[in-house]
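The complex appears here without one of its protein chains, the remainder shown in place.
Each chain carries a letter (A and B) given by its place in the written order, and its residues are counted from 1.
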Amino acid sequence: MPIYLAAAYAVFWALTFVLVFSIWLRQQKLEQEISDLAARLERSDKNTG
Amino acid sequence: MNFFRKVCAIVAKDVAAELHTREMVSAMLVFAVLALFIFSFALDLRGAMARAAAPGVLWATVAFAGTLGLSRSLAREQQSGCIDGLMLAPVDRSAIFFGKAIGNLIFMAVVETVLLPLFSALFDAPLLQPEVLLVAVLGTVGYGAVGTLLAAIAVNTRAREVMLPVLLLPLAIPALIAAVQATGRLVEGGTLAEAGGWVRLLVVYDLVIVAVSMLTFGYVVEE
Partner (left out) sequence: MRKLGQDWLGIVLAGLSSAALFVALGMVFLYAPREATMGDVQRIFYFHVASAWVGFFAFFVTFAAGIGYLARGERRWDILALSSVEIGLTFITMTVVTGSLWARPAWGTYWTWEPRLTISAVQLLIYIAYGMLRAAIESPERKARFAAVYGIVAFVTVPLSWFAIRWWRTIHPDILTSGEGMAMTSRMVHTLLTSLAAFTLLYATLLRQRTRLERAADALAWLRLRAENEKGV
């Protein structure tokens, strides 16, 4: 009986964590793209500037 | 040209096009009959079970055949470039919506006119009562209205027609439940008053869904 109770509350926590983690992952990807872009811009500035 | 005449013109165009080839309605009919057979075999419907299952099988069949017709109707519209033409003319968006929707309703009605007697015979269920026809009309109106709106959306997606059942069926659930329950009550020998709650729900659904579909249709066809 208590296994279902524990499983249910684990589900609440797990699904919340999945969403938070998914947002965090996408944020990491964005930050990676930002540094890539910054690097490319620097290189381009060095070449032309 | 006033609103009513614009709507009639659009309906007349669609019906004339269909009368020419009859491909859409015949496909819907063949599909419906096939679905009827599949349900009968799959659920082993005989005798009393058949009569009990008749309303459900009927409405499931109408729903699926309906998606065929709705997708085809809007796809045809897109291919012929007709909607773009209608948009250039000074036609009110809601007139286009009602024109398309009424055309679709007529096609579904043709299919149901064949299905109801067929079901009556095969399932030994008294489906040819005027009360059942009322329920059929109410259910079809709601389904056809929201179906027209969603078909207009679906046709413009990558997946095209495949998208329509996914979008439409969950939204049709209130009408489906109400239509099946009302038809079931009437088939068991109940009066319209007994099925009244379900009929009222269908009316509310129809009013709400037609209003919302009409108001948002313009946003779907504008470019």
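FYI, a residue touches a chain if its C-beta (ideal position, glycine included) is under 8 Å from a C-beta of that chain, and two chains touch if they have at least 3 such contacts.
As the structure is a computational prediction, the values presented were derived from the model and not from experiment.
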Per the definition of touch given earlier, which of B:F4, B:F37 or B:Y219 contacts the omitted chain? B:Y219
Against the chain that's been left off, what residues of chain A make contact? List them. 1-2, 4-5, 7-9, 11-12, 15-16, 18-20, 23, 26-27, 30, 33-34, 37, 40-41, 44-45, 48
Considering the entire assembly, which residues of chain B contact the chain that has been omitted? 146, 149-150, 153, 156-159, 163, 166-167, 170-174, 177-178, 181, 197-198, 201, 204-205, 208-209, 212-213, 216, 219-220
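In this text, only the chains that are shown with their structure count from here on.
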From the C-alpha centre of chain A to that of chain B, how far is it in Å? 44
